[in-house]
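First the structure, which I've put down as structure tokens, then a few questions once you've had a look.
For this depiction, one protein chain was excluded, whereas all remaining protein chains were kept in their positions.
Showing chain A:
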Amino acid sequence: MSDDELIWRIAGGSGDGIDSTSQNFAKALMRSGLDVFTHRHYPSRIRGGHTYVEIRAAAHEVQSRGDGYNFLLALGDSFARNPQEEAYYGNEELKPLSENLDELREGGVIVYDEGLFDDEDLEEIGLEERAEENDWHVYPVDLRSIAKEHGREVMRNTAGVGVTAALLGMDLGHIEDLMEDAMSGEIFETNLEILHEAHEMVEEEFDLGHDLRIPEGEHETEQALLSGSNAIAYGAIDAGCRFIAGYPMTPWTDVFTILSQNFPDMGGISEQVEDEIAAAALAVGASHAGVKAMSGSSGGGFALMSEPLGLAEMTETPLVLVESMRAGPSTGMPTKPEQSDLEFVLYTSQADSQRVVFAPGNIEEAYEQTRLAFEIAWDYQIPAIIIYDQKLSGENKNVDVEFFDREPAPDLGSTLTEEELKEAAHDASGKFKRFNYEAAEDGVAPRSLPGQKGGRYLATGNEHSPVGHISEDPDNRTFQMERRLEKLEAIRADLDDRESNQTYYGPQKAEYGIITWGSSQGAVAEAIDRLNDDGHSVRGISVSDMMPFPSDELEEFVESVDEAMVVEMNATGQFRGLLQKELGRYGEKLTSLLKFNGNPFEPAEIVEGYEVNVAEEAREPTAQVRIEPAAGD
């Protein structure tokens, strides 16, 4: 646990502006030269209910939310004061303070809104004793009154940021700049006054007993603060995607929203439609007509897409779908992450169906692999799925701006021009042999688009002849089926020729391995560093290619270690199951570390899991360690 980092947690009621305040503060920290990583915890409610956002900031790279936190700004829940709300949910007023103490590190700082709590409340929480026990430094400030004096009680967030800056010795410049960008006129002036008043009040009235100060850092290049949803949306834009159809569902809605807001200016089309079956079917229709199209959803909505997904595969219509996982089954926990749709996404749709599935593990991978998904889908005329989760979707991280400085890739892959169609094979009646297995390379038979001269054919979800007529001829069936299956092998070979999508951690040779996938990556990476620093011998791999699976690469990895622990956020070890299927006898070396309580892994939990799971000598070969719910989690 490094001391040179700030993990600032702002807690309040859902709808109290926690999100926007923290977004701006994270940007201010980034602009001051620090690496930042945000983690958002919120209930499935519109207004009221305990919510918090954590911002981790350090002069070194940060890849996860970290362990616990060291600065709490507890604002109170303004919606909890509604008597009707209270009758239903109980008094949540205290939660921003009471619910957040378990993870506050020793020596940490607490700022709470003094006006909200009376002595009785504080006694109930046991704040004084706990503060003494943990060496916390508690600063009660009447944030609400400061804001109220300026006529805007709601701006107590700003007062909180002012207090934070003063307590951390932070310059207000970046915060002011960001406020100026976001607002204007009287609102801006009032916020500025509140910010300064709160800042000055701390400097004048408080004796600072804590050591925590803002770390000093510097970026050599310009940085942008981006969420996983931003990265996926931008990857799609740069891949030439200009059509999106969807139905809102948390957390997929973010990608849908970002593209819907940007498409009008860049000549793209966004459609919000009646349901997810329609959404995916629209993407198929747009792609068939010649536009790079995508759709997506979260678990329950994605379930409805299995029909159009199979249709896309059979008609060889390129398509990208994104699936943002949340805790399930069924509606589950809409705002909590889980990695439990892997098996579902791999096998959605009936029969011997195949698709490409990428599972990016961080913001940069989300961008890269979305671009790649479009490229592969259009080159091989196959659906590609990006599977990620609520955590990656909502977390923000600073990324080098130059990372995005590359040309868009708008060509339609294996699609013929009218000139090329003249040379292509046609049947006796002049129909284009769209599904011509004899001319296919790597299983891919080039396609035409409706409206093109000389490209007329029938696309059908039934088995079909080379021109697209429905056919139950056994020979044709065998040829067509084998041709379509051949694509996945070709894609594997194609991916093998490129830079690997898998990310490695730790030394090249080590005794133990940790294998993970998707958004658990960051916490695993930090845990591996920590374990090696502590004298263990651990290497790690974060796997992104789910289908086609990089079996050789994983075999090599697992062969190189004595044992390996598979870390994932679900209750049944789905990824471990996939590994065992793909790795055969090497699968015996695997154990599991599972967490499925709705909160993502912290690095310390992985270190702990490693200690009981891998390093324990009397371990059963199939041991599964589950993270037990911690109090207050």
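What we mean here is this: a contact is a pair of C-beta atoms (placed from the backbone, for glycine too) under 8 Å apart; a residue touches a chain by one contact, two chains touch by 3 or more; residues count from 1.
By our rule, contacts and distances are computed from a predicted model.
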Report the protein name recorded by UniProt for the chain absent from the figure; options are "Type I-D CRISPR-associated protein Cas7/Csc2", "2-ketoglutarate ferredoxin oxidoreductase subunit beta", "Peroxiredoxin" or "Probable glycine cleavage system H protein". "2-ketoglutarate ferredoxin oxidoreductase subunit beta"
Residue of A:Ser184, A:Thr331 or A:Thr417 in touch with the missing chain, whole complex considered: A:Thr417
So one chain is hidden, and I want to know which residue out of A:Gly13, A:Pro96, A:Gly268 or A:Gly573 touches that hidden chain in the complete assembly. A:Gly268
Sole residue of A:Ala283, A:Ala440 or A:Val614 that reaches the chain not shown, by the stated touch rule: A:Ala283
Among A:Ile237, A:Leu342 or A:Val567, the residue in touch with the chain that has been omitted: A:Ile237
Identify the residues of chain A touching the omitted chain, counting contacts across the whole complex. 222-226, 230, 233-235, 237-238, 240, 242-243, 245, 262-271, 273-275, 277-279, 281-286, 288-293, 307-308, 310-311, 315, 367, 401, 404-408, 410-412, 415, 417-418, 421-422, 426-432, 449-462, 468-470
